[in-house]
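Heads up: the structure comes next, in structure tokens.
The complex appears here without one of its protein chains, the remainder shown in place.
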Amino acid sequence: MLAYIGRRVVLAVFTVWAISVLSFVIIQLPPGDYVTSYIAQMASTGSVVSDEEAENLRIQYGLGQPMYVQYLKWMRLIAEGNFGMSMEWRRPVTEVIGERLWLTVAVSGAALILTWVLALPIGIYSAVRQYSPGDYLATFVGFIGLAVPNFLLALVLLYLGFVLFNAHIGGLFSPEFNDAPWSWARAWDLLKHLPIPALILGLAGTAQQIRIMRANLLDELRKPYVVTARSKGLPESKVMTKYPVRVALNPFASTIGYTLPYIVSGSIIVSLVLGLPTVGPLLLKALIAQDMFLAGTIVLLLGVMTVIGTLVSDILLVWIDPRIRLEET
Amino acid sequence: MMGDVVAGSSVSSSREALLSVRNLKTYFPRDEGLVKAVDGVSFDLYPGVTLGVVGESGCGKSVTARSILRIVDRPGRIVEGEIRFRRPEAGGRGGQVVDLAKLAPDGLEIRSIRGAEIALIFQEPMSSFSPVHSVGNQIIEAIRLHQPVGRQEARAKTIEMLRRVGVSSPEQRVDQLAYQLSGGLRQRAMIAMALSCQPTLLIADEPTTALDVTTQTQILELMRQLQQEDGMAIMLITHDLGVVAEMATDVAVMYLGRVVEQGPVDAIFHAPRHPYTRALLRSIPRIRSRSRERLTPIAGSVPHPYDRPTGCPFHPRCTDFMAGTCDRQEPTLRPVGDQHAVSCFLYR
Partner (left out) sequence: MAEPTAVADATKQRIFVASQWQLMWWRFRKHRVAVVSALVVAGFYLAVLGADFLAYANPDASEAQRSLMPPQRVYWFDGWRFRPHVYAVKGVRDQQSFRRVYRADPDQKIPIRFFAEGFEYRFLGVIPTTRHLIGVDGGLDATRTIFLLGTDVQGRDLWSRLMYGTRISLTIGLFGVTVSLVLGVVLGGFSGFYGGIIDTVIQRTIEILRSIPTIPLWMGLAAALPREWSVLQVYFAITIIISLLGWTELARVVRGRFLSMREEDFVVSARLVGCTQMRTIFVHMVPSFMSHIIAATTLALPAMIISETALSFLGLGLRPPAISWGVLLQQAQNVQTVAISPWLMLPAVPVIIAVMAFNFLGDGLRDAADPYT
């Protein structure tokens, strides 16, 4: 088991490295070097950057040196917690991102939890009561989830909410809590606003997981060990939940980790449509304004967050499947 | 009444039957048609006796076993018949007879019988155990389901049971998963699980078919020994006539959902009456046959379940077919000897 976890961690490290390289590429893509643009930007608004400061910056970021040196310097800065300056906002990137990253985590996490909570019982129900009206309904809703892109769903729901209920269903906070400092009241307000974005983001993943659970459970239900359990005198509900569900849970749990990148991806666009104060809208603005440190850092952080989430779900899988726990290979 | 001629114990007919199946019919309504998996089966089972149920694949042996325990897969259901079971005296129920066919399939009563008073063991022990739970876990579950014991005590009983069926190092084995045991050990563990609550009736559905010959012998030996120690009845379902010859006291031969012949094992093997039984015995390769002698299989093949022949189900393949009779009317079981009955128009 430890070997398995070890391998996942190593893979996660490599993934983070790949993401950091890609983020670096994104930062470097626009023409011209960023420090010069930064200094020019500062100058154009009247703030002056002294020659000494400019020289320091050049050394810090390794300008004029080969790419890999610049990359390493950037990595070292990050290790120190320095993510660079946002040119558009003229503040450190970390300040600009602020709580948005945590809100992205909250929304994505809520979507993931919702996927688990919805897909598992619905998938089980669909398999056990195959061809029932409930099964068909679940399949139908599932298809909608798969066919309608999440941002379009968000748009339609917004429109309907506006036109039918005269309510604005976007946003993560009520107006009074928007810029307020953190408190229990604010956290509660957030929780009240989470379900709709979570549902929109998680619908496609939920639909997919329901199909997986249903297919696998249907396979397991036909197997002999289910008959054995029944023949021992177990009540039907126990026969289901202790045995075939437990076995079908493995492919379910192993694939659910991969819905997280999709959820995080989707949150970018959906946040735009719903006006959520997450990292998404910020990323778009940064890219359009060619504010590369901000953009690159956001991509990096999003990637790392996703990898951590996937790793956690992989470890969860180990806990569930004793076959992995016991095997050496 | 037909019930009088049903094969019973050749040991003593004055004892009361443990299980009496009368005219059991289990049908499966499918889109393509009605499959009559079990079409009028009757037999008796006495304590301490082994009834061998023989027949080709698809003749309804397994469905009969499952019908007894009411675990027939949907959409199959029992449409007619009685399954009278005499419950053991311990536990305050005092030898009462209950018709299993009338019980609710998921009700409390049948569930208290399943596993505790009637146990079932299967052909494929590998897939009959859960792949993600330890063997011990599943045996303990059976114990705690029917007996008011704590976990520690159940575990101790499990280890004892494993030792009794011949599993080496039971203290380690009890925590292993099914795939970690060999085929023979798995089947022993399955037997341990079945016998953990001392049932009075053990139904074994092809218990040795998936095992190699040496293991087969060991398992059969084990079952015989346990039967002697506990006095339980065994219903041994198999298509292997050799196993039947070795283990059974009585035999019931089935074809397409009906019992075509039943009687004491000697009578069946040395004086078979029904053409099907005769053909079955003829088709067994013998060790003393002349070399280059052709095997004699039974002509034709088992009809498609949706395409049942009219009249006697065996008539298309019967060497003693009598036109006009065998394809028009259905024969019923008639006595032809001491505890020996046949369902054939040859013996009117």
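By letter and in written order, the chains are A and B; residue numbering begins at 1 in each of them.
By our rule, a contact is a pair of C-beta atoms (placed from the backbone, for glycine too) under 8 Å apart; a residue touches a chain by one contact, two chains touch by 3 or more.
All values reported here derive from a predicted model rather than from experimental measurement.
When the whole complex is considered, the residue among A:Ile26, A:Met75 or A:Val141 that touches the unshown chain is A:Ile26. Interface note: of A:Gly84, A:Gly233 or A:Gly296, the residue touching the hidden chain in the full complex is A:Gly296.
Within the full complex, the residue among A:Ile5, A:Leu152 or A:Val318 touching the omitted chain is A:Leu152. Across the interface with the omitted chain, chain A contributes residues 11-12, 14-15, 18-19, 22-23, 26, 29-31, 143, 146-149, 151-152, 155-156, 158-159, 162-163, 168, 170, 258, 261-262, 264-266, 268-269, 272-273, 275, 283-284, 287-288, 290, 295-296, 298-299, 302-303, 306-307, 310.
One rule holds in what follows: only the chains that are shown with their structure count from here on.
Considering their complex, residues 66, 69, 71, 106, 111-116, 119-120, 122, 124, 127-133, 138, 141-142, 145-146, 177, 193 of chain B touch chain A. Listing the residues of chain A that touch chain B in their complex gives 223-225, 227-236, 242-243, 246-247, 250, 321-323, 326.
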